[in-house]
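Certain chains of the assembly are absent from this excerpt, and the rest are unmoved.
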Amino acid sequence: MKNYLFPFLKNEKAFFLAYDHGFEHGPSDFNEKNLDPEYILDLAVKGGFTGIVLQKGIAEKYYLNSPYQKKIPLILKLNGKTNLLLDEEPYSAINCSVEYAKKLGAQAVGYTVYLGSKFEAKMFEDFGQIQEKAHHLEMAAILWAYPKPGLENDPKITKYAGRIGLELGADIIKLKYFGEKESFKQAIELAGRTKVVLSGGQKLDEENFLTVVSEVMKLGAIGVAVGRNVWQRENPLEITEKLRKLILKD
Amino acid sequence: MKNYLFPFLKNEKAFFLAYDHGFEHGPSDFNEKNLDPEYILDLAVKGGFTGIVLQKGIAEKYYLNSPYQKKIPLILKLNGKTNLLLDEEPYSAINCSVEYAKKLGAQAVGYTVYLGSKFEAKMFEDFGQIQEKAHHLEMAAILWAYPKPGLENDPKITKYAGRIGLELGADIIKLKYFGEKESFKQAIELAGRTKVVLSGGQKLDEENFLTVVSEVMKLGAIGVAVGRNVWQRENPLEITEKLRKLILKD
Amino acid sequence: MKNYLFPFLKNEKAFFLAYDHGFEHGPSDFNEKNLDPEYILDLAVKGGFTGIVLQKGIAEKYYLNSPYQKKIPLILKLNGKTNLLLDEEPYSAINCSVEYAKKLGAQAVGYTVYLGSKFEAKMFEDFGQIQEKAHHLEMAAILWAYPKPGLENDPKITKYAGRIGLELGADIIKLKYFGEKESFKQAIELAGRTKVVLSGGQKLDEENFLTVVSEVMKLGAIGVAVGRNVWQRENPLEITEKLRKLILKD
């Protein structure tokens, strides 16, 4: 099959900057500087990231037809939910069509599925359609394969997530890592030709985070999609340099 | 991206007259004069408003092909609900398509989302589709980003609403202000290139309302969408003059 | 806008014969004579009615391509429900498309909404789509704007119904009248350019019914949609003559 990942890899590795937190977590993740999408896009380019993850609105108003468009490829996140309904079984609705993502300049689309949620069926159906449209338009389909809240530390779910990504035809899956190497390694093996990137998660101290990244790269991940662990730091380029060397070997 | 707001701004500011209350609140908001859409349209033109908000029926019967059409641009509100089901989680269904809004002469469309409602997913999906069709037809997409009942005075929600507007690709968001400056200011910052207008809300005494408008303009709002605070007054043009000067500097 | 009501008015007034009771109430409304659609169609023509209301089946088998088609215009009722589920929140599903109504010779379509029902959102969405298709095909859109069971005598709902008809773009609304003049008059004012016809309701003695009709005409209704009060009488043409003079002044 066509290699839809070509635009996003360097030395076969992936280094993505994620910035959909304003939707998922609300404003509490941001400070004065990093609430500004331009600051982030600038960081993405300067930091040598190989892709940036945005929701449609920021892509349309800050990326499309901007100088950034030629400098860093876009992964358009098609679904999202707020954190205002945490007691509900998670389902994250599609707010952007694959066709619109293409118009906004994206070369890949992303979708989150929550394994174990009562809405699994609806989510598999959603992603099934997205994956087909994406490949039809020659875009990569990336699956955020997350456990539903409460199952984060279950090695069975980590492994399951790896395999689901492959079975559903994702080109990349973004997986959470709760520190248990064995299950993460097996998830990668189970994912086969579907590539795995680490979901960066909440901010850790620098050393810890670098250790985590180093671990998952050794376990076979092709890279990381990082957000808070970069742009919540005073000088985000510092850790970015270290991560880039670690991941892209460049 | 294209500036879909061009028809609605004067000196980069927005001064909208809202008149969808007959749907949302029922007839209790009206008196003998202001229940007549012609009275309101006349007021909108005489008062120098830069846009008028109507539901489809009034647009079709009073605005389309009328002299008003050349004098004031139309924002067609696509969804609405009555106040007869206040115990239910709020969801406001679409009763007008974007295409029909275009036929009725609208240059922008509006949609209300209730943050925190159990129907968030459905509403994000609805607005996602509306936003894409609107831009495809070269119309602005305006989001009424409201807290669900009970969350009106939560600064977290105000800020969240600002960001959601940006993430979902709204060109303008209409926000409620409960008097706390800090959160409203941050909402505007979080909204970035998505512009913010104040939701006028229920009738206050004139001085109070002018103070509120003055405050939000200083905080960075580009204007106001006002209804009851204008057309529920004996002489609505009086306060309109004051508001226009305050907002449009004209 | 185009005057979609032209085929249905005489001296600007409306005199409709309604005959969808076999669906809504079951056979209990009928006797040996009036269960026959031909009897009713004959009555409609002889009585000088300006429109007849039918469900699709009767329209297809008794009206389309019959001599009646040239003599009386058809309002095709698009939704309906039985009275077998009275404990449920009311929702009445669409069983006929606007396009099919057109093929059956209809020049208007009708749809019932139950204000206060938990299915309001679905009904507003349904009617929104019907109204657009109807106007696209140059047909009038008529809204049966009824309170849900239990709210029949609430003046607030009567008034709300009038306004909802206008806001949703109905050309005519059919309203119930529970005998309180003030709220019915205000409903008509609130409906503005959307015309109001009385829903005839269950059979009253002749004098009472004529008084009711006389009252609503003075309050500003443009006519009446009557069924049982005409065809449940031994000699329906008698009251029909009186109603026609009262309403059409002819």
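Order of writing sets the chain letters: A, B and C. Residues in each chain are counted from 1.
In the analysis below, a residue touches a chain if its C-beta (ideal position, glycine included) is under 8 Å from a C-beta of that chain, and two chains touch if they have at least 3 such contacts.
In this text, all values refer to a predicted model and were calculated from it rather than measured experimentally.
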Overall copies of the shared sequence [whole complex; 3 in view]: 5
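FYI, only the chains that are shown with their structure count from here on.
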Shared interface numbering between chain C and chain B [over half = same, under half = different]: different
Angle of the C-alpha superposing rotation, chain A to chain C, to the nearest 5 degrees: 145
Chain B-chain C separation of Cα centroids, rounded to whole Å: 35
Chain A and chain C: spacing of chain centres that average the CA atoms, whole Å: 56
Chain B: positions in contact with at least two other chains: none
Residue numbers on chain B that touch chain A, as the complex places them: 1, 115-116, 118, 120-122, 124-125, 127-129, 131-132, 135, 156-157, 159-160, 162-170, 186, 189-190, 192-194
Complex interface listing, chain A residues touching chain B: 20, 22-23, 26-28, 30, 35-37, 55-58, 60-62, 64-65, 80-82, 84-85, 88, 91-97, 100
